[in-house]
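Only a single protein chain was left out; the remaining protein chains are all shown in position.
Order of writing sets the labels: A and B. Residues in every chain begin at 1.
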Amino acid sequence: MTPYITVTPGERGSGHAHLFARLEARRSLKDIEPRLFPDNGGPENGEVVEIFGPEGTGKTELLYLLLSRCILPLSAGGLELSVIFVDADFSLDLFRLVSILDNRLHTTAPSGGPDEALLRSCLSRLLVLHCSSSSQLLLTLHFLETSFASRPDQSLLLIDSISAFYWLDRAEGRTSYSKQEEKLNKCSELLGRLLRDYKITVFATSSSAPSPSPAPSHSSAPSPSSAPSSSAPSPSLDQDKPYLCRAWQKLVSHRLTCSKSEIVPKMATTTASSLMGPKRRRATQFTVHCSSRNKGSRINHFTVTDRGVEFITELNQD
Amino acid sequence: MQRPVWSLPLSSAVISKLNRRGYQCTADIEHLTAGQLSTETGVKEEEASEVLDLVDHQRYPVSITALELLQREAELKPIVTFCSELDRALGGGIPLGKTIELCGVPGIGKTQLCLQLAVDVQIPECFGGLGAQCLFIDTEGTFFLERLREMAAAVVRHCSLLTEDQEQQDAMRTFTVEKILSNLFVVRCDDSMELLSQISDLPAFLSDHPEVRLIIIDSIAFPFRLHFEDLPLRTRLLLGAAHQLAALATTRNTTVVMTNQMTTRVQGEGSRLIPALGENWGHAANIRLLLQWIDCKRMATIIKSSSHMSTTVHYQINTDGFRDLSEASKRAKVQTEDQKAVGNS
Partner (left out) sequence: MVVLRAHMCPGLELQLVRDLRECVCNAYLCVKALLAIRRVLLAQHTAFPVSGADLYEDLLSSTAILSTGHPRLDELLDSGLYTGELTELSGGPGTGKTQVCFGVAVHIALHLKQGVIFIDTTGGITATRLHQMLQTESSSLEEQIAALQRIHVFQLFDVFSLLDCLCSLRRSGLQPVAVGGACVRAVIIDSVSAVISPLLGTRHTEGMSLMMQVAALLKALVKDFSVAALVTNHVTRSVGGAVRPALGVSWSHLPRTRLLLEGPDRSTHSFSSLRSATLIKSSRQPCHMRVEFDLSWWSRSKEVPSAKRKHS
């Protein structure tokens, strides 16, 4: 039994605005990126999408794609929504995001190029929070509750990444397994409540599982991305296995699994890579496998260019 | 951002006790006294003061500027090798405060160079030497006392030829072959465990013998190449040991010389000789010297160094020890030694 006290907010005025905000329908993000999700299977209000994969497989690029779609104005094909970005990995590259936004704005408004003010207004719809520990993440989520309550236009919460504090928590929890997962469990519980009460949508990235057995330092878990010259080995089953706590697993309703492959067939020796010029960049093809709970799955291929993620429509490559 | 308590070098029992009482970060404990912490958490008073020492900011590492580092380096005289070409390539000799690895096939002269250095480090200061002592860790059983005696005699002879002023004459009176032998500590290690424990005992040894400025391990490879199945473990143990040696070398301004064997790597149709102990071991030493035969001549190459250009020089091994290839350059060497000695006196 959890003892709690119910407190009537004393100095925050009436609870009416608060109540309204809650009742007012939040914008659904079902059509945030129709090309990514199975037909009619986009994330509903109150659902969680996990973007999962090892380093360099386009997770962050996908996140930028979704982020830019949300904060771009309606005129540029966006949704004009506010987004909260919880940056736990210190990985947000604002310059990259700006160049993606720039490109998108440019294509929709070719006359005179993108407007600086327009860009600023896009960026002002983005709210960034840096977290450096899981307790801070928990407190931040508590803090965000008030923000969600008062602003119905905030419908998307991005967390990059939810697995950032995995090892720190493991160390803090010492030998007790439940202690190790305690923080993330609490975060998940709270997130679950926020999802239920405020109908927000959550996108979170999660890096692939660390090797579960003590691996020797110089032969750690295979990461296809960091061996660019070899043909990418398929991720082992081990890496695909979810390793974050069950409470978090239960929240996730869509899972985007990212992987990377080189189309250029033979690139076995490192010396051959001297031949690679900038135009070979297109050779790197990313694959995202989307599996939604009860809604089937879908596989997409995309490349990354200056404009951000570009989907490959014909699926005849393998 | 706060520093969690678990990231301190403490035993897990102490960390658990601290965590149980809610002390999660260093900021929670830094204002306490050892007595308070001990009664609060139930750790022993000594442990509590150890914890408080760790969170004390006074203890945090301090930096020096590169200028101070340069001045310190200028005060450290290198150990001459008696091969003037190699000395020149190394900027005067084997530098103090670094770890040096000698790689080469059997018989190329690794042990010879080690013995030579063991004698050279003892050359009195008035002759431009260090006047220090040496520790020789022998793992292969290749330490030859007779050979050392020969080299020592050659060095004593060399110095006596150079003697000019009163100070040098005084120094020569005590600089004898017997003195050289008495300033050399020899330890025999038979297997990898003995070697590792010897290495971890080195800080204590150096505190007892502050005059030791050169530690020779001949060879580091031998005990680890026999009966060692678990290669990742081997790499880890070796790199750990090398790291301890590097720390020791830097903090005590002592030079560590290790010898390594060669191994064959098959590559395509052919094969070539590479230093043993695996690729990662290559990071271990600050300077790597490769001794090899090229066209029936002995050559020394600096293959890794952060402060020297990659250079290849000739050398030879004669009855006197490790020397220049040609007699002509040897004479030149004597002259430079002369000038050095004059400059120093």
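As a convention for this text, a residue touches a chain if its C-beta (ideal position, glycine included) is under 8 Å from a C-beta of that chain, and two chains touch if they have at least 3 such contacts.
Keep in mind it's a predicted model, so treat the numbers as computed, not measured.
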Of the chains on display, those the missing one touches are A, B
Given the contact definition stated above, which residue among B:73, B:150 or B:194 touches the chain not shown here? B:73
Touch with the omitted chain, as defined above, among B:209, B:225 or B:304: B:304
Which positions on chain B touch the chain that was left off? 1, 3-4, 6-9, 22, 24, 57, 59-67, 69-70, 72-74, 88-89, 91-92, 95, 97-99, 232-233, 236, 239-240, 243-244, 246-247, 249-251, 267, 270, 272, 274, 279-280, 282-283, 286, 288, 292, 294, 301, 303-304, 306-312
Need a quick check: the contact residues on chain A for the chain that isn't drawn. 2-11, 15, 54-56, 71, 84-86, 89-91, 93-98, 120-132, 135-136, 139-140, 142-143, 147, 166-168, 170-171, 186, 207-208, 210-211, 213-223, 225-230, 268, 270, 273-274, 276, 278, 280-281, 284
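To be clear about the criterion, only the chains that are shown with their structure count from here on.
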How far is the middle of chain A from the middle of chain B, if each middle is the mean of its Cα atoms, in Å? 50
What residues on chain B touch chain A, complex-wise? 1-2, 4, 6-7, 12, 15-16, 19, 24, 232-233, 235-236, 280
Chain B-touching residues of chain A, taken from the complex the two chains share: 132-133, 168, 171-172, 174-175, 216-219
